[in-house]
Every structure is written in structure tokens, then in C-alpha cells.
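Quick one: the structure is below, questions incoming.
The complex appears here minus one protein chain, its other protein chains still in place.
Just so it is clear, A and B label the chains in written order, and each chain counts residues from 1 on its own.
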């Protein structure tokens, strides 16, 4: 017995749905930029929402996928993207909204994806990579299918933010067992790094070709 | 005993091969538009032919893939695309041919993919999505690899047609058990919708940005 009306796995599932919804909305906002129809909104949004976790689970061999067994993930994507179709025009600056929703999804998924891989017994290095994949592949799929410039090609602090959150979370996991606190701190680190980058237009030092070489 | 010289699974397998061939030809026709060599025809055609079913089965965790266990799917792709390499110039209007072959493959795969997912025990919503994925991902892979504008970005009734066919088929499955009739009706619904869209240049209402917002 007890008053476990909110057991840990239920909280995780809730946060996961939240992250899926947030990314689905970013997909729908790209669909609005491309003036797609409502099915384009739903499809691009759903692919963005569940894409990162799907790539992670296929790579880990963790099949069948969670959204195949539990259609609630698809239902929230369909509902969220449909609502976006009818309300997106109310938002004054949709591109800024897209960037901040994306930052939120990135931060949620980088710790959730890393935790998921650790739970399955993956090596910490693999778990960190899985966190980065979960966080970034939804957006990569969205940009490829939506014909946007891939975020990998923009010189912004994006992947780096996901890396930061995943590394902080794994590091904290190695020294203590307070899973919820570790997740929260990892999430905050990623969101702060990405948020500062968005707000101040930060970028990491890019590769610069030095002079004295052949033109290629 | 009996006169089961054509049992149901044999018919399904035959229709599946037909759908694979039809999509393989669309891949080969894109290869001809890009003036690829014969290996480009075979590779792009094969990826288009088996791509949709491959994505579906990986997502469903239905591994190993059917074409890994039964190379006949690859053989028909190789043969069909090679024939296309030597005969494509005989077709006066290859782009129209591509569109109509594509519509045929779309309609076949949307019901076959949905049925496949239902057989495995997927939820109807998941099954409908799997039908749409089977029907559209061969073409998406073809367009990405072939450098064409993704069909998701064109404002045509395409995904909508696959959705129609899959929904009609699932709806009929819920009320009766005549699998063959249900498949045929679902196929026809998709083909008619897509065919009318092609013939009359129909499109669904696109998202239109309303005035009074910031430029983004």
C-alpha cells in the first residue's frame, strides 16, 4: 500500500509525453513555415516527436518500440499538431517559439535518453551518445523532411548543449543515486547552455582553414 | 487435398511482389531523370521498392526482414530496374508514367502495410500509421537519395490518399471478416483519391499565414 499515486515510472512517462509533445509542436511549426496541409502538420510533427527515441531504441535493439505498444504517444502528437494547425497564426513570432520549444525538448530528451540507455545497461559512453541521439535526431529528421538547413550545419551551440546535459547527468549518477535530482540538474545544464546560446547568439570555436594551403 | 493451388498467403505474396516492382520502377524512372548508370537504376529502384516495408518492419521489430530471408524481392527489383534502364526511352512521357506507377504502389502498400501491422497485433491507430509509412517511405527514400523535392513538401493529396485507404480498410476490418474485399476496397479508395488528385490537380487546404504577425 502507501500513497504511491504517482510512482516514479508514471512521472517518467508523463515527462516523456511532455517532451514528445514539445518536439511535435516544433515539427508542426516547421510545417507552418512550409505552408503544409493539416496532414503534413501531423506527419512532420509526429516524426519529430517520436523520431529521436525511435532511432535510439532501434540502435539499442530495444524493440518493439514504445509507441508501437502504447499508441498514447501517437495520440498526443496528433492532438498537439492539430491544435497547432489551427492556432499557429495567433503566435506573433513563430520562429522564436520554435527555437524555445526545441530547446525545451532538447533538454528533456538528452537526460531521458541517457537514463533510458543506462537502465538497459549500456556503457556510460554509449549512454551519453544515446542521450545526444534522442535529443537531436527528432530535429534532424524534421529538418531533412521539412527541407530546412540541418541544425548540424549551423554553427550554434546545440549538440554541445545536449552533450553537456548528458555528461552532467552521467557524472552525477556515478557519485550518487538521487535519480530525480540528477535528471533535473542534467536537464537544467542543457537548457541553460542552449538558452544562453539562443539569447546571446553564442557559438563554439569553428574550424578555421589556415592560409598556405591549396584551394580545394 | 482440395484445389488450393492458390492459397491466400500466395496471393498476398504475389501482390506484395507486384507493389515492390511498381515502386522499383518509379525509383528507376527517377534514376533516368538524373541520368544515372545501370547500377544507380538498380540501387535507387531497389531502395524505393523495399524501403517502405523495411522501415515498417524495423519499427515493428519484425526482424529479420522478409527480403533478407527471401531474396526473390531483390531479384524482381534487379530485373525490373534493369529492364527499365533499357526501355525507359521508349516511353513518351516518363514523368506521367512515374506518377501513375507511384499511385499504384501507394495504394497497394497502404492496405498491405496496414494489414501486416494488424496481423502482428498492432493497435488500429498504429496499424494505420504503419500503412502510411509503408506506402510513403519508399518514395521519401527515393526523393532524398535521388535529390528530388520531397513529396512531403509538395502540396498534393498524397499522404492523405494513403491515410484514406488505411482508414477505410481498418474500418471495414472492424465490421466484417472478408479480408480480400476489405483490402480491395481500401486499395480502390486510395487509388481513386490519388488518381483524382493527379488528374484534376487537387490539393487539400494548406496552412495560410494570416496577416498581422511579425515577419519570421
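The criterion applied here is as follows: contacts are C-beta pairs under 8 Å (C-beta built on N, C-alpha and C of every residue); 3 or more make two chains touch, one makes a residue touch a chain.
As the structure is a computational prediction, the values presented were derived from the model and not from experiment.
Student: Among A:15, A:91, A:144 or A:185, choose the residue that contacts the chain missing from this document, as touch is defined above.
Tutor: Here the residue in touch with the unshown chain is A:144.
Student: Check each of A:106, A:129, A:172 or A:193 against the chain that is not shown and name the one that touches it.
Tutor: Missing-chain contact among the listed residues: A:129.
Student: Just name the one of B:24, B:80, B:130 or B:145 that touches the chain not displayed here.
Tutor: Touching the chain that is not displayed is residue B:145.
Student: Sort through B:71, B:121 or B:178 and give me the one touching the missing partner chain.
Tutor: Going through B:71, B:121 or B:178 one by one, B:71 is the residue touching the chain not shown.
Student: List the chain A residues touching the unshown chain?
Tutor: Interface residues of chain A facing the absent chain: 58-61, 63, 122-123, 125-126, 129, 132, 140, 144, 149-150, 152-153, 155, 159-160, 163, 203-210, 213-214, 216.
Student: Applying the definition given at the start, please give the residues of chain B touching the unseen chain.
Tutor: Those residues of chain B that touch the unshown chain are 31-41, 43-44, 46, 54, 58, 63-65, 67-68, 71, 74-75, 85, 88-89, 91-96, 144-147.
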